[in-house]
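Report on the structure given below.
With one protein chain held back, the other chains of the complex are shown just where they sit.
The first chain written gets the first letter, and so on, giving A, B and C; residue counts start at 1 in each chain.
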């Protein structure tokens, strides 16, 4: 079928919306009409840094409605409302034991440009277009494997839900699936973008006693406070480590680092108490770490977490339930754009004007 | 009373055995006649780098026999065979929940030079001598708080047991108390000194399927093999990361890094599989870490561990049981010295001639 | 000193308030002026069933102010506001690893009638009076070991806090320390007395998605709803198991059974989903259990929990913080009585007129 998709023709180029061809779903795959799709930092990375082969249709936070099911699909029906998440093999040790975010084929299936069977579903004339995260949601329709298509409640505004498939589940899952804060503990969240703010909402759900939000933008800190932060700290204005250590009587039990900025990563470690755990979820470059003093001498940990260590088909429907109950108001992070505003949406995301841009496709 | 002790008069100076005065035990303290004491890398650090005030009597792996008990001591009797371990307050959140190695007063009580009540037990003339690790075991007698004095089985050669109080429990506890390897998993141990070899013996007890030992000395690798390593790798001769990844089908589930050498720390991270955990137990300087690629992208963790996260009064008697049963033959690491050979023992330790020197005092 | 205390002279007899003698605190003990004390079901059991030697001064949920400290007390000062909890030895494997509620000397120290050193602090003429739970809080003053005396925030009404030492921590700790509900899970709480209602408040803190409260008194169910239950079920009116299974899509992940009534215990097991865990905290007699069908066939567990598996000096101050923040409003359970109304308070507790009676002593 013919669809409209935002093509990234080559490294670093702007998105151009074009007519492309989408092949029908194969075994265990479904065709989804995309209603909306989030814009995530990883899309910008893939546009600019060549982590997947070009030309490519990016987008990996799609939500939509199932229009057709391929052979052997048992978990989905035509008309289902769905969110699409990352691809994973379902067969490796980590997949089979409930950790698909560290699937042994994660990079190949999400960044390799092909579907699980090694073929493409998208073409432009004779040219194959790479698939991204097993979905390529920057298009009016996608074909995806049922394994990364999550059925969701129809009572919720479907256009909002796409970011649950990546950015939102990354922040929320890091807290709820991986750190699992013990009762009466404290957490510091560095960076109040979509990931950090989701971590803050999650920390509130988990009953953390103190939730520190750290950012350099007052507007984001204000939003952090509305979403559950008990203390907000502007990294430009205060001595973050000192403030946290004082208010938490010696440092926080947990931290979520989402900025990827080396001096902030170091603050994050310094402001932990003995035995504290820092989850690293930002894209961080090579940096200097004083391993003995910042980590070992007080039994601290740095824990890399991808996609919130979540099983999307289990975790995302629960997030939707908490959203419905008013306990996970991630809609406050969303700013809608028309599909043809895609380049603007990326710019606003990069400038901090939008926390979580979402493109409406239908 | 008058005792013989190896005094460190000032930073960087050799030990000199001198007659000093030891005050009697106060409330909850005991007087122990030292039978033997291990020599640990941290003693050399304290001798050379000024982490505790001089003059000081170092030594923190003492074993001996209780000669006198202070008021209010209920857990020990005169004649008990004991091992001395690190000091801790017993009152803070971490102590009360079974993690005394991250006691909030750990540094003060072990490196501050004073007993828990702020006074000294050792004097030389009018000069106060600092206490080390609440014991100062480089002397013929020590006074220690009952909290860090561990009663042990009398059927075992007491002269061997001192190192259980620090170096041996560090390696063994890191595996058995903190990493707790899941069934059928693999572990890599970097550095085959006393800590690393103890980790290897522990990994064998825990039933690890593959145990990789990495060092640059063939003699240590041979000992590693005798103690349970299933694969030994000389870091000077082979590509360690490549060998481990191949043999373990993608990297190990766990690692224990005991060398503190930055390039080895990086190897340790590279050779982990997705979701792998590296326990950091070596004294490591500031170093460059590629946080995204080496840690986050595959959900790996770096976990600082002190003293094996052990509760000495629980853990050490169990290690002794396994030693008695032939399953924890840490005696193979020990090389005995006379007390007056203390400077030689440190030299042999630094040169790698002795894995774990033990000074006999009685 | 002379104090007023409610003496239980013999099995099954009413309390009589009499003048008795209290010895001064010994080593590590403190003298506390009791401000108030909760009335717990275990007091009635001890009055009626001979589990401790008579004559005895019962009471084990005391709160008060430290008036005098014995030798060697370091964690408390005169004037401190305190809550008293259960006695434990502090030396056994379970105590040292953070599980004092299963101390190997628990029964001896709490029900044996003597302090830790084997002596009594209370006398009436020449007659020794047994101590209960290391405190005997049904008196104007008590002597207790610092280990079971918990310092609390002075900004809170001290008269309310005694029940944190037993009944409230039992319900809250069972959820927060032992079950630790995973995100998005469901829990059913059977019995809405002080323990059950505390479990409900805790489940709300922990972010449970569904909280079922089951009781046969509408007033208690209403209170349960105010405190956080999302579903309330009157066991006299509805088919509890059927309702829960439907609303929770197959049964709850967790349950807390506080009634001790065998048919309710069975309901509790039936209404769990596969892999579900039931914490047993009620005093339950011998009863018939269909081990295969009710437990094994779906991988369910029955978990006995005492005193919420809590470390009082860590857990109770945290509960106080949540109370201050309005998130743990256990004051709604409390009904105050004058000390001389003690027999009335017990009657009201037995009849269900009072959820948690508290006697004011000062």
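Note that in this section contacts are C-beta pairs under 8 Å (C-beta built on N, C-alpha and C of every residue); 3 or more make two chains touch, one makes a residue touch a chain.
Here the structure is a predicted model, which is why all the values come from computation and not from measurement.
When the whole complex is considered, the residue among C:121, C:300, C:318 or C:356 that touches the unshown chain is C:300. Of the candidate positions C:49, C:238, C:291 or C:325, contact with the hidden chain is made by C:291. Touch with the chain that is not drawn comes from one residue among A:1, A:49, A:249 or A:314, which is A:314. For chain A, the list of residues touching the undisplayed chain reads 27-28, 71-72, 74-75, 90-91, 93, 96-98, 311, 313-314. By the touch criterion stated above, the residues of chain C touching the omitted chain are 94, 99, 101-104, 106, 250, 260, 265, 274-275, 280-292, 295-306, 309. Where chain B meets the chain that is not shown, the touching residues are 176-177, 180, 182-184, 202, 205-207, 209, 315, 318, 321-322, 325, 327.
To be clear about the criterion, only the chains that are shown with their structure count from here on.
The copies chain B and chain C differ by a rotation of 180 degrees on their C-alpha atoms, rounded to the nearest 5.
Chain centres here are Cα means. That of chain A falls 43 Å from that of chain C. Separating the centre of chain B from that of chain C, both taken as means of CA atoms, is a distance of 41 Å.
Counting only residues that touch two or more partner chains, chain C has none.
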